[in-house]
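A single protein chain has been omitted from the complex, and every remaining protein chain is retained in its original position.
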Amino acid sequence: MSEASGTELLVAVIARLLQGCAHVAVGASSPIPGAGALLARLQSGGAMRVTVLGSQKNNFFTSGGVELFDLAAQGRIDAFFLGGGQIDGQANINLVGTGDYPDTPVRWPGSFGSAYLYFLIPRVILFREEHTRRVMVPKVDFISAPGVSDAGVHRPGGPHALLTGLGLFSFDRARCRFRLDSVHPGHSVEEIRDNTGFEFDCPAHVPSTPAPDASTLAAIRNRIRGDIAETYPQFAARLAAA
Amino acid sequence: MSEASGTELLVAVIARLLQGCAHVAVGASSPIPGAGALLARLQSGGAMRVTVLGSQKNNFFTSGGVELFDLAAQGRIDAFFLGGGQIDGQANINLVGTGDYPDTPVRWPGSFGSAYLYFLIPRVILFREEHTRRVMVPKVDFISAPGVSDAGVHRPGGPHALLTGLGLFSFDRARCRFRLDSVHPGHSVEEIRDNTGFEFDCPAHVPSTPAPDASTLAAIRNRIRGDIAETYPQFAARLAAA
Amino acid sequence: MSAISLTSLETLVASIPDGALLAVPKDTSGVAMAATRALVRRGVRNLHLVCVPTSGLQADLLIGAGAVAVVETSAITLGEFGTAPCFNAALRNRSLHILDATCPAIYAALQAAEKGIPFIPLRGMIGTDVLRHRADWKVIDNPFVAGDPIVVLPAIRPDVALFHARCADREGNVFIGKEREVLLMAHAAKTTLVTVEEIVEGNLLADPARGGAVLPAIYVSAIAIAKRGAWPLAFADQYPMDDAAITRYMTMARSAEGIAQFLAEWDGGVQAAA
Partner (left out) sequence: MSAISLTSLETLVASIPDGALLAVPKDTSGVAMAATRALVRRGVRNLHLVCVPTSGLQADLLIGAGAVAVVETSAITLGEFGTAPCFNAALRNRSLHILDATCPAIYAALQAAEKGIPFIPLRGMIGTDVLRHRADWKVIDNPFVAGDPIVVLPAIRPDVALFHARCADREGNVFIGKEREVLLMAHAAKTTLVTVEEIVEGNLLADPARGGAVLPAIYVSAIAIAKRGAWPLAFADQYPMDDAAITRYMTMARSAEGIAQFLAEWDGGVQAAA
């Protein structure tokens, strides 16, 4: 079996980050988080429930689009994924645009549910493959959703980790800072520093992100590829080609 | 064709009170209002919509029991019926019990939706066959729903008429008083006075409640009896025997 | 997806602790009478019963069996059979705390729990004695319009929602048809217990016709099969109300001994004979 591709590595990392969750939800247009969640479910022996927005098979909603948000507020979603056109060192995310809102030289689609779900879902994983100073900025231009909130603000949820194409960070909510946990194979701490616009904690020795073992890799290439194809056929095809 | 029975007269009066409504709703356990509403619908040539709670055929709800109340708040119900263990001269109604709540020597089922619907539905018809001083009291012991509200309270709805086994009153919201509009055949103004515990306006000449004409009576005995039988089979049988 | 395991009625009701905030639906929305009987048999106490938004035989029987400390309801009635005997007796001897409500307030407070919001505003109610006696409800000014008072209700989050439904699949999805209030109850509650007439093969959510009228398994904690589980009440188009049984209840419920005898007869197979 060939070595894990970058995408397969990310899928395996996501599955590890989701361990112990009872219910994981994955937003639209999120093939890698979707594949990671389906892998985590497989590894849980079916104990984990996964909801993939946009899927017919992996989506049980019968109350319309509001059900996702109501579930989150009811405490029935343990983990979710958010991204961002910009992400800063306080884990603030910006899905709206650059510059001085509403005059946004670059405008992205909008905040979607982030301004709500980030507050309510305990284990939010920030996922963005592109890891550049364009994305990882000192301070976001628009806060779609803040990394932390003032005491007194109802906030059972928040950032748990930041996963990029270069490495994996955990987030310390009390200190409001990221910590580099591991660097993906083929990349270095220096590369991450060069491409990150914000300060973060970095231990003296940063381990390499562990590659998926043979059985995990086989599961990704067979079961998960088939499962995710229902929602993301093009992604499944690329996963096969990798 | 025999003369109209007391029940048939009430059905015909209710249909008249509903003229011009686009949507009439009828609560559970309300056979005479239900029959009156179905008669009004027939007379409207099908332009009027009637919702009968407890009916399969005449109930379109697909959002659970809350739909009735949401419809009322949306302004989509023009008329509704309320009763009361006690009704007073300010059109306050009591569906809870007599005496000093919660120590109620006589306890009735409860307020149901009255504390809400009375505020929101423009044409609420108070209907109670029993017309005695036990029911028509100077002041209700418990206000399930008030006849009028202070200025500033959102109140598009309220009492339109009071129909009993003896007569028909209209309600003047500005003056907060009932006015005797007609006396049912076989009864008198004196009888109504003797059996009413509250003051009401009474013109020098009070007309007799007009009996339904032959075609209306035929409609009640044929079409309406059949229609109402779906929800109230025993009532339909009594209507036939009358 | 993980399949939900079927349990017995006894195991089902064992997860309703003494003192639970228990939500039950109105008579026409699927009342779990067989489970209620099992609950009485296990001797549950101090329930805070929330009727959504009214109840009848079920609440009266639980009150008669001494299982209820508090009842929040918009009405309790046995309809044409008369006023609820045990409910009325308990109010007379002050052994029951009543929280009189109005139907839309109970729905709205459950919708608040469904949305995870701590309160919800609702029109009406101002100037009623219903509001005056509810120390837990408030009137505030509409924050957007000066001089517009409005009632705000705290969310009702039941510990347990209990109801009876037509069928479930082996994944734990429950077909509810038009009875959306049991869906609301389940969304709002921490735990939902369901009895069903039968288990069907296949996945209800995958059925394009019925899929929209399903309570998904994620909300369902346990399911037990209870044939004629709403008896002696009517259930949908499945069976009518057992008038004779309810008439007999109305006679016997005049005394504690009568209630005990009614329950004993039920255990002894009155239902089977019905």
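Think of it as A, B and C in the order they're written, each chain with its own count starting at 1.
Here is the rule we go by: a contact is a pair of C-beta atoms (placed from the backbone, for glycine too) under 8 Å apart; a residue touches a chain by one contact, two chains touch by 3 or more.
As the structure is a computational prediction, the values presented were derived from the model and not from experiment.
A.B. asks: Which chains here would be touched by the one that got left out?
C.D. replies: Per the contact definition above, the missing chain touches A, B, C.
A.B. asks: Taking the entire complex into account, which one of C:His97, C:Lys138 or C:Arg248 touches the absent chain?
C.D. replies: C:Lys138
A.B. asks: I'm checking contacts with the chain that's been left out. Which of B:His23, B:Arg173 or B:Arg238 qualifies?
C.D. replies: For the chain that is not drawn, the touching residue is B:His23.
A.B. asks: Going by the contact rule already stated, which one of C:Gly116, C:Pro158 or C:Gly258 would touch the omitted chain in the full complex?
C.D. replies: Looking across C:Gly116, C:Pro158 or C:Gly258, the contact with the absent chain belongs to C:Gly116.
A.B. asks: Where does chain C touch the missing chain, residue by residue?
C.D. replies: Interface residues of chain C facing the absent chain: 108, 111, 115-123, 138, 140, 142-145, 148, 150, 152, 154, 176-180, 207-213, 237.
A.B. asks: So which bits of chain A touch the chain we can't see?
C.D. replies: Within chain A, the residues touching the omitted chain are 28-29, 54, 61-66, 69, 73, 95-96, 101-104, 107-120, 142-146, 149-150, 152-154, 234.
A.B. asks: May I ask you to list the residues on chain B that touch the chain which is not drawn?
C.D. replies: The missing chain touches chain B at positions 23, 46-47, 49, 60-63, 69-76, 120.
Everything below uses one rule, namely that only the chains that are shown with their structure count from here on.
A.B. asks: With chains as vertices joined when they touch, what's the shape: line, ring, star, complete or other?
C.D. replies: line
A.B. asks: Rounded to the nearest whole Å, what is the centre-to-centre distance of chain A and chain C, using the mean of the C-alpha atoms as each centre?
C.D. replies: 40
A.B. asks: Distance-wise, how many Å sit between the C-alpha centres of chain B and chain C, to the nearest whole number?
C.D. replies: Result: the chain centres lie 29 Å from each other.
A.B. asks: Could you grab the centroid distance between chain A and chain B? Build each centroid from C-alpha atoms only and quote it in angstrom.
C.D. replies: So the centre of chain A lies 59 Å away from the centre of chain B.
A.B. asks: Could you pull out the residues of chain C that touch at least 2 other chains?
C.D. replies: Residues 183 of chain C each touch two or more of the other chains.
A.B. asks: Scan chain B for residues touching two or more other chains and write them down.
C.D. replies: Within chain B, no residue contacts more than one other chain.
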